[in-house]
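These notes are about the structure you will find just below.
One chain of protein is taken out of this complex; the other chains stay put.
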Amino acid sequence: MNLGSDIAYIDTFHRRKVRNTIFKIIVIVLSVITTSPIILILSKLIIEGVGQINLDFFTQLAPDTFQAMSAKMSGEKIPGGIVNGITGTLFLVLLASLIAIPIGIMAGIYLYENGSKRYTNLIRNIADIMQGIPSIVLGIIGYIWIVKNITHGFSALAGSVALAIMMLPLIIRSTEETMKMVPESIKEAGAALGVPYHRIILKVMIPSSFSGLMTGILLAVSRIIGETAPLLLTTLGSPVINFEIDKPTSAVPLLIWNFYNDPNMIDLIWSSSLFLMGFVLILNLISKRIIAHREKN
Amino acid sequence: MKSEKITKYVLFAVSLIILLIFAGMVFSLAGGAMPVFKEYGLKFIISADWNPTTGRESYGALPFIIGTLITSLLALLICFPLSFSTSLFIAEFYHKTRVASVLGTIVDLLAGIPSIVYGLWGFYTLRPVIIALGLSDQGFGIFTSSIILAIMIIPYATSLSNEIITMVPTELKEAAYSLGATRFEVIFNVIIPNARSGIVASYILALGRALGETMAVTMLIGNANIIPDGLFSTGNTMASLIANQFGEADGLKLSALIAIGLLLFLITAIVNALGKYIIRKFS
Partner (left out) sequence: MVENNINIQNPVLSIRNLSIAYDEKKFAVKDVNALIERNAITAIMGPSGCGKSTLLRAINRMHELYPKIITKGEILLNGQSIYEMQTIQLRRKIGMVFQRPNPFPTMSIYDNVIAGYKLNGIKLNKDQRDDIVEKSLNDVTLWDEVKDSLFKKGTFLSGGQQQRLCIARTLAFNPEVILLDEPTSALDPIATAKVEELLVDLKKKYTIVLVTHNMSQAARISDNSMFMYLGELIEYGKTEAMFTNPKNPKTEEYLTGKFG
């Protein structure tokens, strides 16, 4: 059993060490390459976008192509801003949240309360599948359900329904997960005092898992806020500020899409994208903060 | 006690809403797709002819199904070495160190970039590079789209693989080290064989993401309604076709687009269900 190959074995040390080192270097190099897109994209947005961000950017309507063209020809900055996009995005997010948050939280509580029965698992699986549905397909749904049958035209409602369906599975899942972390004793204490069931949910379970629910909602919002595809099929866009649910509405990503399709507006593309990215990152940061805060306590 | 009953019914009713939304989506997509399937039958799926010109109307989904599969699979191929290295960096080589958590945060940021911003970056930064390299005249096409898609799915593939890799028991890695294995040998003989199905599942789920990505692909693929004949050929995916043509569509064309939406829905649902199933079996 004492191998005669010991010498050959020792000879392989060097080769194996080298192979190990080369592999480690490859892993490090590829990992660094993986970080490069984010750095390139962020720096591109900042370098090209900061110049156009000023007060007007937040208070003025998006310019039309002639305004942009004449400004360009006289070498000035493109006038106007993206206020109709910002209000539109906020409006859509608000509507979508109004639909998705109550349904999502209640469905999440239902799943938590009913453990792993067959029906509950079915709902859970459906939520899983819904999470994977491409957003463009949800745009089609918003179009068929709302644009064609309810508002008979492109509308904020159609867009927010599509976005709400996107938010739902995320909120359902995060609600169920946070509810699981509420100590059973807190619930029992409420029940022992004879508090009615719906009040235990409203006064005990939701408050004590508030930060978790909040994180889920913020992450869901940050996922829909940059969505463009479903809005193309549902809200269409609007050159003015609109807060009516049955009228077409603009949104920041829709404005970016318009700017992209108009060679005169290039400068506004980057500032709008920078704004949108900043918004998403801030939402992500806030929710990470909440998670970190909760884990500390 | 009565209020308890009511609350339970309300919660149950809400869960029914989820079921109804889902069933309604399937129903609406199928209903909208009906005219085109009535007209062409299953030939719609295998026909490569897409011609919306009135009088010579003909609709076939094959170019877009192929376009979708090629871009997504190519994206997966490009994504794999990058994201798997990153997973090994975070979950094995530098596990629990500061540099790993910084890298993890940076990769997570990729998930926060809106699709349209990826598209812009692809259009203004990546496309010129493709042209400069002489890979294609205009820089649009399958290859350009796949690179952007690959970047977009990196965070999903990476974070899942990270979890899977950290789940490989330390005892097994230690056993291998104690037998004189190098890290390379531990990775290839212990970590990968033990985490294999989980790793496969995370890339299947990442593939599910790539299949449905719309805006960035729409801006980069060249929007040609043909079966792509090479890596640098232009084409269209199912999602990019819908984004491009939905606005002006009605009649049979609208039905064809909805039918493509239905097919996309089914393909992504199957891919995701497969990924989730493997993950569940794994853990």
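Structural remarks
The first chain written gets the first letter, and so on, giving A and B; residue counts start at 1 in each chain.
Definition applied: a residue touches a chain if its C-beta (ideal position, glycine included) is under 8 Å from a C-beta of that chain, and two chains touch if they have at least 3 such contacts.
Source: prediction; values computed, not measured.
Partner chains of the missing chain, restricted to those shown and counted over the full complex, are A, B.
Among B:Ile130, B:Ala176 or B:Leu241, only B:Ala176 touches the chain left out of the display. For subunit A, the residues in touch with the chain missing from this view are 1-3, 5, 9-10, 12-13, 16-17.
Seen across the whole complex, the unshown chain contacts subunit B at 96-97, 169, 171-172, 174-182, 185-186, 189-190, 193-194.
One rule holds in what follows: only the chains that are shown with their structure count from here on.
Subunit A and subunit B have CA centres that are 16 Å apart. Taken in their complex, subunit A has these residues touching subunit B: 16-17, 19-20, 23-24, 26-31, 33-35, 37-41, 44-45, 103, 106-107, 109-111, 113, 119-120, 122-123, 125-137, 139-141, 143-145, 165, 168, 172, 196-198, 201, 222, 225-229, 232-233, 253, 256-257, 260, 269-270, 273, 276-277, 280-281, 284. Residues of subunit B that touch subunit A in their complex: 3-4, 6-8, 10-12, 14-15, 17-19, 21-22, 24-25, 28-29, 31-32, 81-83, 85-86, 88-89, 93, 103, 106-110, 112-121, 123-125, 151, 154, 158, 182-185, 187, 205, 208-209, 211-215, 218-219, 239, 242-243, 246-247, 257-258, 261, 264-265, 268-269, 271-273, 276.
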